[in-house]
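With one protein chain removed, the remaining protein chains of the complex are shown where they sit.
For chain A:
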């Protein structure tokens, strides 16, 4: 979630940067490649003559922002996270009460009609293949599932400890993406 927000901020900044870059940035050769999707090439050609004049100027607001944005993801990898902070920012805590929540899982094993789905928890869940789009459920398919119970374990009468099934209990909702290439639909 945190990385998605960061990427969105990056994308917005990048589009702002490129709009400003056409008028002010000294080294346009690298930007020509990046801005192909954002603006027409005619704009870049007219302003290339102005480029040598801008080099002598002090680094303006754009250059500072560009420097900051290009290194913003580098510092993340070297940080030494404590276990407490890792846990606090983890998906498990974001989930809250797991009962009823919808998560995305990936099928890692298929046994005829049983699909073994791993959704990032300690256990996997096993769901039966649905009749709708059944052929698309193969190993590697990403699916949406709704959690009923994160671990099927309960205490039986007379025992001192719980008996666990080493499985989660989830309901299969639908497909997110599948590696199966479907033939062109009419």
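The rule is simple: contacts are C-beta pairs under 8 Å (C-beta built on N, C-alpha and C of every residue); 3 or more make two chains touch, one makes a residue touch a chain; residues count from 1.
Everything below uses one rule, namely that contacts and distances are computed from a predicted model.
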{"item": "Listed names \"28S ribosomal protein S2, mitochondrial\", \"Prolactin\", \"Enoyl reductase (ER) domain-containing protein\" or \"AP complex subunit sigma\", with the criterion being the UniProt name of the chain not displayed", "value": "\"28S ribosomal protein S2, mitochondrial\""}
{"item": "Candidate in contact with the missing chain, chosen from A:73, A:87, A:102 or A:176", "value": "A:87"}
{"item": "Candidate in contact with the missing chain, chosen from A:70, A:128, A:146 or A:164", "value": "A:164"}
{"item": "Missing-partner contacts on chain A, residue numbers", "value": "81-83, 86-87, 90, 92-93, 97-98, 120-123, 150-151, 153-155, 161-164, 166"}
